[in-house]
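A short write-up of the structure that comes next.
Of the protein chains in this complex, one is absent; all others appear in place.
Right, chain A next:
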């Protein structure tokens, strides 16, 4: 009997608490920057595509919902020919972001992706690529990689010595 009354009393007191429910969509949800929502592809500081088509995101994806094809421009810079995410399968685990060596793929705090037609949940590169660096500004993979791809010449990257002169005898 007592416990019954106590439960009713506690429930009554909840009526004076601050509301957890928000009036969505009139009122927007506050999300932290590391919230794992919609996936985007970002660009490096000089606005080149960050994605180098290494396939690590696709390999890491537990539901195999990422598919892409790498290709190269005339300088040998690699980029995805197509990049497709099937969001109807995506579980927003963020493994792709963790796997990405170039910080190209990022999960952003946005979940408003509902569609009436499931086919519309298939995002292609044009739907994914944004004109910005996203959460990790300043990183340019091709500056630290060894390959010369038009971004820099051989030996001109960060932490690189000029190319070896094979004809030199100096130690």
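For the reader, a short list of remarks on this structure follows.
Note that in this section a residue touches a chain if its C-beta (ideal position, glycine included) is under 8 Å from a C-beta of that chain, and two chains touch if they have at least 3 such contacts; residues count from 1.
Criterion: contacts and distances are computed from a predicted model.
Note on the omitted subunit: UniProt lists it as "NADH-quinone oxidoreductase subunit G", one of the names in "3-methyl-2-oxobutanoate dehydrogenase (2-methylpropanoyl-transferring)", "Gas vesicle protein", "ABC transporter permease" or "NADH-quinone oxidoreductase subunit G". Interface note for the absent chain: among A:6, A:34 or A:118, the touching residue is A:118. Considering A:55, A:92 or A:136, the position touching the chain not shown turns out to be A:55 (whole complex).
Touching residues on chain A toward the chain that is not drawn are 52-56, 58-59, 61, 63-72, 78, 84-86, 88-89, 101-102, 118-119, 121-122, 124, 141, 144-147, 149, 154-155, 159-169, 171.
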